[in-house]
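The structure under discussion is supplied below as C-alpha cells; questions concerning it will follow.
What you see is the complex with one protein chain gone and the rest in place.
Here the chain labels run A, B and C in written order, and each chain numbers its own residues starting at 1.
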Amino acid sequence: MLIKPAAALEGGVHHTEIRVRFGDTDPYGIVYFVSYFRYCHRAIEEFLRACSLPPHETFKNVPEGFGLPIVEAWGRFRRPSIYGDLLRIETRVQEIRTKAILFRFEFYPETGHDLLAEGTATLVAIGPDWRAKELPERIKAALSQGR
Amino acid sequence: MLIKPAAALEGGVHHTEIRVRFGDTDPYGIVYFVSYFRYCHRAIEEFLRACSLPPHETFKNVPEGFGLPIVEAWGRFRRPSIYGDLLRIETRVQEIRTKAILFRFEFYPETGHDLLAEGTATLVAIGPDWRAKELPERIKAALSQGR
Amino acid sequence: MLIKPAAALEGGVHHTEIRVRFGDTDPYGIVYFVSYFRYCHRAIEEFLRACSLPPHETFKNVPEGFGLPIVEAWGRFRRPSIYGDLLRIETRVQEIRTKAILFRFEFYPETGHDLLAEGTATLVAIGPDWRAKELPERIKAALSQGR
Partner (left out) sequence: MLIKPAAALEGGVHHTEIRVRFGDTDPYGIVYFVSYFRYCHRAIEEFLRACSLPPHETFKNVPEGFGLPIVEAWGRFRRPSIYGDLLRIETRVQEIRTKAILFRFEFYPETGHDLLAEGTATLVAIGPDWRAKELPERIKAALSQGR
C-alpha cells in the first residue's frame, strides 16, 4: 500500500501484500476461495495505481464513456493459508487484446516460493450501452509500461 | 425472504431469518460483531419491503431529492452463534423523529427466546447537499403502519 | 431458504434465490464478480442441505476424518445485475469423481431465462493431512440422489 510504484512494477510484475483478516476465512480459520478473488481485485487496483491509472476513474469513466468490468475469472487454490498470514501477490498483465485485458495472479507466502494459489481475471472495455468496445489507447499504453 | 409482508409485520415487529455463512465468522467459527451489523442492514431492508418501501428507492431517492444514510449504530453481543446457525431477528421502529428514524434489533436463535444480541441504528434524512432535512411524509406514514 | 428439499432438488437441479445486498456491488451499484462466487458458496450450502448433508459437518468432518475444500473455481459474468435484484441460481452436480465433486451454477433473473452469469467449483476430499483421498461413499450417495 505504501510501496512506491517504481519499486512495485518491475519487469511488468506488481507485488501486493495482503494480510488475512477476520471474515476472510472459513469457520475453521482457513482462507476460503472467495477471499482469494477479493484479494485479486485489490491486486488489480494496486497494479492500476502503479501504472498511474487511478482505479476510481478506470473501472468506470463517465467523461471518456468507458467501463472495465470483470467478465471472467478463474482460480486454483493449492495450499491452505490461515488467519493472520501475510500473503504476497504477484500480478501481471498476461495479455492485452483489442477490447480486453487478461490479468494473472500468483499467491506466495510472505517469505518463500511455494505457490499457494493462482488465478486470472479478464476485463472487457464497454461503452455506456454495455457493449464491448476497443480499449482506450491511453489505458493500453499505461498497462504496457513495464512489460 | 419469502415471508408475506402482512405476516412479517405484526404489531410493528418484523421477523427476518438469517443463516450464518462462510465469511460471517471469526477464524474459530463464531459470528463476529461486524456480521451482526451486516445482518441489521438486511433486517432494515426487509422491514422497508414489508412497509412497501423498496430499499433501492428509499436509501437514495434522486427524483424526490432525499437519502437515508445510517449515521449511528450500536450493538451488544451477548451469546455466541456459530457457522450454520439460523438466527431470527426482531426489528422495530423504536422512534420516528422529524428528521430521523431509530431502528431496534433483537437476535434470537431459530427456536427459543435467549437474547443473543441487540442493537440500534439511526437513519437521518438528508438532501442532495448532505444536510439533514425533514423525513418525507410518505416514509413516516409507511413506517407507522404497524405501530 | 424456506424451500422444501423435495421441491428444491428436481432432476438434480437445485434452485436458490439470492437478493443483491449492500456490499455486493461495486461503487456504481453493479454486482461485482467476487459476489457471484460468494453466491455460489451459498448455493452449494443449500444444495448440500437439500441432500440432507448439513454443511457444518460436510465441509469439515472431524469424526470421519475428511474435509471438502474448494480447490478450483471459474465464472463468466454476462449481464449486469444491480442492488435490490432477486437472482435465481440453478445448481447441479456436473460430475462426481473418485476424489472430487464438480458443481455447476447458472444465474438467472427472478423471472426470465436470460443467463446472467455461470460458473463451476471443484471440491476435493482431503484427510487430516490435507492430502486428497476418496470421497466418502455416503457423500457420493447423497449427492447422486436427484441425478
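Assume contacts are C-beta pairs under 8 Å (C-beta built on N, C-alpha and C of every residue); 3 or more make two chains touch, one makes a residue touch a chain.
From a predicted model like this one, the values you see are computed outputs, not experimental measurements.
A.B. asks: Among A:E17, A:E64, A:E95 or A:E134, exactly one should touch the missing chain; which is it?
C.D. replies: A:E17
A.B. asks: Touching the hidden chain in the complete assembly: which of A:G12, A:P55, A:P109 or A:P136 does that?
C.D. replies: Only one of A:G12, A:P55, A:P109 or A:P136 touches the chain omitted from view, namely A:P55.
A.B. asks: Contacts of subunit C with the missing chain: which residues?
C.D. replies: 22-29, 32, 34-35, 82-83
A.B. asks: Quickly run down the residues of subunit B that touch the omitted chain.
C.D. replies: 26-28, 30, 32-34, 37-38, 41, 56, 59-60, 67, 69-80, 121, 130
A.B. asks: Can you list where subunit A touches the absent chain?
C.D. replies: 1-3, 17, 19, 21-23, 38, 41-42, 45, 54-56, 82-84
Everything that follows uses one rule, which is that only the chains that are shown with their structure count from here on.
A.B. asks: Determine whether subunit A and subunit C, two copies of the same sequence, contact each other through the same residue numbers or different ones, counting it as same when over half of the numbers at the interface appear on both sides.
C.D. replies: same
A.B. asks: Averaging over Cα atoms per chain, report the distance between subunit A and subunit B in Å.
C.D. replies: Comparing mean C-alpha positions, subunit B is 34 Å from subunit A.
A.B. asks: Approximately how many whole Å separate the CA-defined centres of subunit B and subunit C?
C.D. replies: Distance between chain centres, rounded to whole Å: 27 Å.
A.B. asks: Centroid of subunit A to centroid of subunit C, CA atoms only: how many Å?
C.D. replies: 25
A.B. asks: Touching two or more other chains, which residues of subunit C qualify?
C.D. replies: 38, 41, 56
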